[in-house]
Structures are given as C-alpha cells and as structure tokens.
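Structure record follows, encoded as structure tokens.
Selected chains from the complex are presented in situ; the others are not included.
Going by the order they are written in, the chains are A and B; count residues from 1 in each one.
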Amino acid sequence: MSTVKLLEDHELPPASAEVFADIRATRKTDFVNNFWRTLAHDPVLLKRTWESAKQVMAPGALDPLTKEMIYIAVSVAQSCEYCIRSHTAAARAKGMTDAQFMELIGVVGMAAETNRLALAMQTPVDEAFKGV
Amino acid sequence: MSTVKLLEDHELPPASAEVFADIRATRKTDFVNNFWRTLAHDPVLLKRTWESAKQVMAPGALDPLTKEMIYIAVSVAQSCEYCIRSHTAAARAKGMTDAQFMELIGVVGMAAETNRLALAMQTPVDEAFKGV
C-alpha cells in the first residue's frame, strides 16, 4: 500500500536497527510508527531525519506542545494526512485539549483565508512591516 | 500595484469607515494596514473578515502569541509574503523573541520536509493514529 515496503523489525538494515533502538529508548515505548518503517530502507536518510526531529522538537525557546501544534498547522496547510494524524496524536499525548485543537484549526482556517485574500488583491506590504 | 486600489480614509464607503473605526479602537492605534485598505472595497467582506479575526485571534484556550506563530506557520506553508511579514511584525509586537522565531521556522521546515517524505512513501496511517 505504501510505495516502499513497510519494514518489520527483523527486516531492518543493521544501521536502521540502531536508529530504531534509539527511537525506542528516547520515547520509552516499544512502538515504532510506520513513518520510520518506510524510511528505514535508507539508513542515512532515516538517521538524519530522526536526529533532526529530536533536535527540532526538543524543549527550547518554545515548549514541545506549541511545536506539535505548529507541526499540525503546516501539515494541514500542505495536505498531509499521515502527518496531521500522527502529530495530532502526539499533541494529544502532550496534553492538547479538545478546546485547544479546535482553536488551533480556527487559526489555521483564518490564516488560510486571509492568505488568499491578500494574494488575490496583491496587497502591497506596508512600510511598517518591511522587516529588519 | 495591487489588483484593487488601496483606499485612503477619505475614499472609504461609509460601512467600511465604521469598520476602520473599530479596528482603530480595538488596536488602540491610528495605523490601519494595507490589508484592510484593499479589502475595504467590499464592506460586507471587510466586516466579516475583521469580526472573524477579532474572534479567532482573541485569547482563549491558546494565548495570542501562540496563535500568531500558528498564523505565520500557515502563511509560510502557503507562500504568502504579505501575511508572513504582517504576522511576524504582530508576533514581535506580542513579545516573540528572535530565538522563538528561529525555533518556529525550524519546526515549519522540519514539518514541510517530513510531510513530503510521508507523501512520497505513501506511508499508511498506523492503527494507533486512526482517530476517534
């Protein structure tokens, strides 16, 4: 059903198995979701993507739940079902309430609408917004 | 330069002038940015969009700065320069730091990348993420 085979644990290239071990240790669960099982065909791409995800989604100037909600917003704006579903699950696991989710999608919808209005009218950027 | 003329205050249809008055009162500033000056040709659309924006961006289950960052994320994912610039300015006015902005765009970039990876591989949604 995927364009590359979903790999079971016993089918992993050794370098991918190492990344899976780190995913399990980091997330403290045996469950490894399908995204990594398709990416595992290419151990270099798998490792780079996982290391990036760990770094990008770690607490920093923004908290992890805010980051998950931003992730959902982009995934909706780009029409990626897998990503909408997996990151909505992740956000809920990090405490996102139903009320927060509905407000999140309200903002996404409003932004989508005004993006198109501004583009259609080719509204010129105000001097005050011209940046640094 | 826009596809509809930017309206100066003295050119506003009366119903649009009323909305401008509310924008100024709500934001406590005389400045009305170009988005509203292009939209003002259609008082009904202007009023509906302004009322929606007030409602959607108000503090609720999410705080206003988080909402601005979600707005930026969508605007980037949809390639709207006007919206990126105006909402980056708005987020900064609400306290967004440089570090927060750079983390925000890091998440946006990561989401954009993994969206495309999941789509290319047509990764099937895990049972665990199938939703409610």
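FYI, a contact is a pair of C-beta atoms (placed from the backbone, for glycine too) under 8 Å apart; a residue touches a chain by one contact, two chains touch by 3 or more.
Everything numeric in this text was worked out from a predicted model, so none of it was measured.
The copy number for the entire complex in this file, given 2 shown chains of one sequence, is 6.
The criterion applied here is as follows: only the chains that are shown with their structure count from here on.
Centre-to-centre spacing of subunit A and subunit B amounts to 20 Å, using the average Cα coordinate of each chain. Interface of subunit A with subunit B (complex): residues 1-4, 6, 31, 33-35, 37-39, 49, 52-53, 56-57, 60-62, 66-67, 69-71, 73-78, 80-83, 85-89, 97, 99-100, 102-104, 106-108, 110-126, 128-131.
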